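With one protein chain removed, the remaining protein chains of the complex are shown where they sit.
Labels run A and B following the written order; every chain starts at residue 1.
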Amino acid sequence: MNVAPVPPSLPHAAITITGLTKDFSINLRGVKLRAVDNLTLAVPEGQVFGLLGPNGSGKSTTIKIILGLLEPTVGECQVFGVPSGRVDSRLNVGYLPEAPYFYRYLSGTELVRFYGRICGVPKARLADRVREVIDWVGLSAAAHRRVGTYSKGMLQRIGLAQALVHDPRLIILDEPTAGVDPVGSAEISELILKLKTQGKTVLITSHLLAQIEDICDRVAILDRGKLILEGAVAELVGRQDQQALIVDTLPASELEELRGWLTARGHTLSAVEQPRTRLDQLFLNKISRSPKNGGQA
Amino acid sequence: MKFNLARLRPLLTGSVVVTILAVTGLVVRPLEAPAWDWVRARQPALKLDSIQGALGQGLTVGLLGGFRAIVADFFWIQTHSVWEDRDLPATQTFIKLVTAIDPRPLFFWINGSRMIAYDMPNWRIVDSGGYNAVPQAKQRLIDEEQATIALNYLKEAFNYHPDSALLHVEVANIYLNRLKDKTNAAEAYRRAALLPNGPFYAGRIYAELLRKLGRKQEAYDWLKQTYTKLPKSVNRSLGISEFTVDSAMAPVVLERIRELEEELNLAEEKRFVP
Partner (left out) sequence: MSTAKRSVPFSLSRLGIVAGNTFLEAVRQKLFNFLLLLAVALVASAQLFREFNFGSSELKFIADFGFGAMVFFGSILTIAATAQLFFSEIENRTALTLLAKPIWRTEFIFGKLLGVFAVVGVFCALTTGLLLALIYNRETALIEAHPEAFEAGRLIHYGDLLMMGVLQWLKFGVLAAITLLVASFSNTNLFTVVMGFFMLVICHLQYLARDAYSHVTALPLRLLVQGLGYVFPNFQVFNLADQIGIGQGIDPMVFVRVGGYALTYIAVFGALAVYSFSQREI
């Protein structure tokens, strides 16, 4: 994948949201529903940023405003310094909507080609570029099948391909793993990490907080439209005053000896536990299918 | 402030749309009006009161919406079917309904009048017991009644087709065939022959009727005058086809002229020189 030259003085903000409020009229008498409430946020360039929160917390509304699909009631939003209401703010943005549903009468190739042409990918490069991204998301074998026959996971991947076809600097993924099985989820996570290594900025939303914890550099958590927490993942979830040591199983006598050794030096052994593998990891190991290789694009 | 504005937005949008449409309507009027006048001039006014009862609301809206020709066609097919059943009241009603809906096609008038003048007397006589049972005088009366209805119907047709030679021919035929009235038939054929699209045979029949009525000099003058205008040879550049020449029958007309000259005992030097 061709990586856009990233300015060395990171982090520049890819998205800047200032004092953003969005109200929806929910009936004719003008009763309002506040979907986003005075949100101020910056998504640094080159990072994977998680916008988290329960259903109805305002994540999708925020994304639609970033994409210019909705107009803010109050406040402003800029993408690479361009107000999000302007068409040119979307030049460098790729978007994968939640539970995507594409033109089912097109084949995978036709679909990505269509979006590539809309995004102005030069004709001379279009065919190669389409093949490249379809290959990158691992759909080459199904590229000529109609999108209507794709599974949920395949739809997510073809959605990712169309989001990447014009090589954008910012990729917005709305609930990319919702409804996708653990294998598909793991594959998508892998692809997102690859995008990061290419210097892309990725904004990802999820209501499954744990699922994307591993891949995000920073997260913001919304609840009822309000920002309740924002920061680097490591800072937010890591406990700075503790450490975990993992060793092979010790007999009770040696464990006691170790405890004594620690106490003698003023430390406390807080817990002795059996480490557990995560269920999704167990599942992946059992079906002996590791997340597929995305391949170089 | 912003909240109130947002609330008024759909109303504002609606007003803008209506205003722009009204302005557009004004601006395009010069384009539309002449075209509409042209279309209008070719659409005789609908006499809704006479047909509304027969049609029902759905079809009336169809008529107003511009589906006149097709609604009339549809009722003509209906006419055809009741005509086949020899249902006199229904046929008569449908014939009038069709031309009330769309008086433009001559076809409806001509065929309608033929059904009234030629078929209906037959049905009535058959219904009254047949040609053998109904006395001649009664048969004659029926013929006259139907012929009068047909002539009145055709009179209405002239309101829409004042220059139609074929209508005059139709009138002439009814006078001649149904009423045995040669004088009125001759007059109707003459009118047909004088119209620019009048068929050649109308002029010939007119002369023949004059001859039978004993007005031979009139017939002779008419034929002489006609003969000079008849196409005698094919001329494609003037649009004179073989068919036109054949139907003009100039040699036959000349033959009739000669016969009349004989009957009028005209001197050689006074005879017609083509």
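Rule of thumb we're sticking to: a residue touches a chain if its C-beta (ideal position, glycine included) is under 8 Å from a C-beta of that chain, and two chains touch if they have at least 3 such contacts.
No experiment lies behind these values; they were computed from the predicted model shown.
When the omitted chain is restored, the residue from B:I77, B:V234 or B:L264 that touches it is B:I77. Note on the undisplayed chain: of the listed residues A:P97, A:G138 or A:G184, the one touching it is A:P97.
Only one of B:T93, B:Q139 or B:T244 touches the chain withheld from this view, namely B:T244. Note on the undisplayed chain: of the listed residues A:Y115, A:W136 or A:Y150, the one touching it is A:Y115. Against the chain not displayed here, chain B makes contact via residues 9-10, 13, 16-18, 20-22, 24-29, 31-32, 34-36, 38-39, 42-43, 61, 64-70, 73, 77, 80, 102, 104-107, 197, 241, 243-244, 247. Touching the omitted chain from chain A are residues 4, 24, 64, 67-71, 79-82, 87-93, 95, 97, 100-103, 105-106, 114-115, 117-120, 159, 162, 167-169, 172.
Heads up, the rule we're going with is that only the chains that are shown with their structure count from here on.
With centres set at the average Cα position, the gap from chain A to chain B is 79 Å.
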